[in-house]
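Working notes, beginning with the structure itself.
Note that one protein chain of the assembly has been removed; the remaining protein chains are unaltered in position.
As written, the chain order gives the labels A, B and C, with residue 1 at the start of each chain.
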Amino acid sequence: MRLVCGDETIVVEVRETAGGSEVTVNGQALRLHVDTVGPGEFTCRQAEHVETFHCVREGDVVHLFWRGRVYRLEEETETSRAAHRHAGGGLEAPMPGKVIAVKVAPGDTVAKGDELLVVEAMKMENAVRAPRDGRVKSVAARVGDMVSPGVVLVELE
Amino acid sequence: MRLVCGDETIVVEVRETAGGSEVTVNGQALRLHVDTVGPGEFTCRQAEHVETFHCVREGDVVHLFWRGRVYRLEEETETSRAAHRHAGGGLEAPMPGKVIAVKVAPGDTVAKGDELLVVEAMKMENAVRAPRDGRVKSVAARVGDMVSPGVVLVELE
Amino acid sequence: MPAFQKVLIANRGEIAVRVARTCRAMGIATAAVYSEADAHALHARVADEAVPIGPAEAARSYLSIDALLAAARRVGADAVHPGYGFLSQNGDFADAVAGAGLAFIGPPGDVHRRMGDKKGARRLMAAAGVPVVPGYDGDDQADATLAREAARIGWPVMIKPSRGGGGKGMRAVRAEKEFLPALAAARREARSAFGDDAIVLERLLERPRHVEVQVLADASGQAVHLFERECSIQRRHQKVVEETPSPALGGDQRRALCAAGVAAARAASYVNAGTVEFLLDPSGEFYFLEMNTRLQVEHPVTECVTGLDLVRLQIEVASGVPLGLTQDAITTRGHALECRLSAEDPWNADLPSPGRILHLAPPEGPGIRWDGGIATGSDVTVHYDPLLAKLVTWGASRDESVARMAEALRRTVVLGVVTNLERLQAIVDHPAFRRGLLHTGFLDEHLTGLPRVPCPPPEALAAAALALSGTPEITGGPTPGRPSPSDPWQTLGAWRLG
Partner (left out) sequence: MPAFQKVLIANRGEIAVRVARTCRAMGIATAAVYSEADAHALHARVADEAVPIGPAEAARSYLSIDALLAAARRVGADAVHPGYGFLSQNGDFADAVAGAGLAFIGPPGDVHRRMGDKKGARRLMAAAGVPVVPGYDGDDQADATLAREAARIGWPVMIKPSRGGGGKGMRAVRAEKEFLPALAAARREARSAFGDDAIVLERLLERPRHVEVQVLADASGQAVHLFERECSIQRRHQKVVEETPSPALGGDQRRALCAAGVAAARAASYVNAGTVEFLLDPSGEFYFLEMNTRLQVEHPVTECVTGLDLVRLQIEVASGVPLGLTQDAITTRGHALECRLSAEDPWNADLPSPGRILHLAPPEGPGIRWDGGIATGSDVTVHYDPLLAKLVTWGASRDESVARMAEALRRTVVLGVVTNLERLQAIVDHPAFRRGLLHTGFLDEHLTGLPRVPCPPPEALAAAALALSGTPEITGGPTPGRPSPSDPWQTLGAWRLG
């Protein structure tokens, strides 16, 4: 499987052999044993060293808890690649929430840092600000809309 | 499904209807909603009343935790009926364990309460005693054997 | 005979779960309430009954006095516990509950109004000789007046909703030109959270500590304190880490602070459990900030060191029993620390991170307490506060409770939503925190950015791949034609993969 972690893509291969499973990570072979403890909970043994870790899959996303840290990895598939390309486009909602103010309209000139709209979630207001000077090309949200990350709310020319 | 609880067999029927599931217990219809909370954990709602209960299945056995109590129910199938018939036969091991003493041999006369053999489990010794006066027909265990309930160790004539 | 027959818990999340536990231990039945978004929430499962009270939007459910009273009538409750947040400090709610013939487990309406109006509270405290922060607490709420007063007080200035608490709607303004937009935002948040947008202005003290005194009073005017808590670790005016005793206070200072807390409670004619918040200046001066007329989020640390159950005491006072507790009988032992685990993304401006809890494994062990509002499978929605759980540790000394917390945070497993776990770890591990050198700007000074999580080490990736790709060695598989969510063979067992 190909796991995406930040900018890195790591190739992890599991091969079933007569003597058990063999794992390579970017070509490096590792000797370890994994046992399932319960749903989402596992142990990993390497020689005497044993540790509990936690791991669940949600679609293409792998959530991993390892030595006190949470990692969110994506399994690289066509779907996930498409989602990646999508990022970095227009201005998206920073989190799911409700639009409580729209401060700009198409054609407005904005300066870097200006508030474009305000999204409320979990009782906190969060401003979506202009990342650069520019002119508003389109506004796709109205006050009261429930919005989610990944949805472009404002496009700048 | 037919659930065996002690000497009782209770018929529980779930029917899927357009409006949801309908349950009857020995013919009595009940209105309740069950939601899964996690593996083995559920909530049951009846009007405002809500309670958490726990339930897992292991083969034909249903383990149920309801209002502070654990219930062990058997789903009645041909297999479970056969197992039931089996009970009450010869003298079985009271629990899985190791035979550490055999006190009788075929042909011996025993009195009610006499120790026939001793099984050790979890560091406790447990005597298997004669349930009545009689003569030993056969002894199927030797010192050192690991035995399980359901296995007849001694038969009395 | 228990104090009440049935308590309606007019709240959600961890505090509703926690209140239900004490009720149960006291032999009191409980009824939860839930909005449409919370039909499957943990708090609606741990009570004996659960009543739907409306749609997800808080204003039409947890903030609806009518819906809550209707629920109380429907289940036949004889008392209402408001928790914290929502209507807990709303005098009209307290009055409405009393008017319906039920006991309100908290102060009466006039006490809420007296202290909930920060303007009036400031004036009352000043009159009672309790020091207050220089500021503006006038009734003239025109934007122009507030702007003028802010300039008079001198920058930086703190904008505070006169109602409410928990840091919501608060804004620090460092320059005149930021004032009006901040005021508008503060008013909107205050209106949404508390239904009232009156504002108080105060000078922003430099590097103050937040210390507060837990008080408890009965209807006959008996009042005691349960010592202080320090809550200086804050982010956006929301407390993140709290502890008791405060590492900043010597014996005399502690006595003076706690005495001021009791004096404040007396001046307020306070009844039930409450908290008097102060700012502690680096010079050692302390100033009254506000009084919270309800149970605090961070009340468990006080419970850990005093051995008292604050919800039980609240219920007893509300049932009219005179306070059996004298000041001398209240002592503390050791040190307790609380970390608030929230569904907030510390790598993305602490933005809320809703989602489903896919896997939860709270730390366990001696000296560890987990007050949680979630279970595996819970949905964390955008509608409510992002607090997931409070992790509390106790130790014979501050060093011990902090070490225990550091260790417990490394065993706190929440998968599915991004949480502030790594920030909590960074705080508790920070040398300045270890030395107790705290102030309300601690996070801005020491922990603005959190390093990005690196890629997992190769063995972790290998282990994850094995965990996800393995096939079970010992399994019967689900019985064909009978999909069983609870079949243990589907979910448990010794899947040997390596």
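List of remarks:
Note that in this section contacts are C-beta pairs under 8 Å (C-beta built on N, C-alpha and C of every residue); 3 or more make two chains touch, one makes a residue touch a chain.
All figures in this text were calculated on a predicted structure; none of them were measured in a lab.
The undisplayed chain touches these shown chains across the complete complex, A, B, C. Within the whole complex, the absent chain has one touching residue among C:Gly120, C:Gly195 or C:Gly367, and that is C:Gly367.
Here one chain is not drawn; of A:Thr24, A:Thr52 or A:Ser138, the residue touching it is A:Thr52.
In the full complex, subunit A contacts the hidden chain through residues 35-43, 45, 48-52, 55-59. By the touch definition given at the top, subunit B reaches the unshown chain through residues 1, 3, 5-6, 8, 10, 12-14, 20-21, 23-26, 28, 30, 32-36, 38-42, 44-46, 53-58, 62-73, 94-98, 100, 115, 118, 120-126.
Where subunit C meets the missing chain, the touching residues are 18, 21-22, 24-27, 40, 300, 303, 307-309, 331, 333-334, 356, 358-359, 362, 364-367, 369-372, 376-377, 394, 396, 400, 403-404, 407, 416, 467-472, 482-486, 488, 490-495.
As a working rule, only the chains that are shown with their structure count from here on.
Centroid to centroid, with C-alpha atoms defining each point, subunit A and subunit B lie 49 Å apart. Contact of a single residue of subunit A with at least two other chains is seen at positions 38-39. Taken residue by residue, subunit C touches two or more other chains at 376, 491-492, whereas all remaining positions touch fewer.
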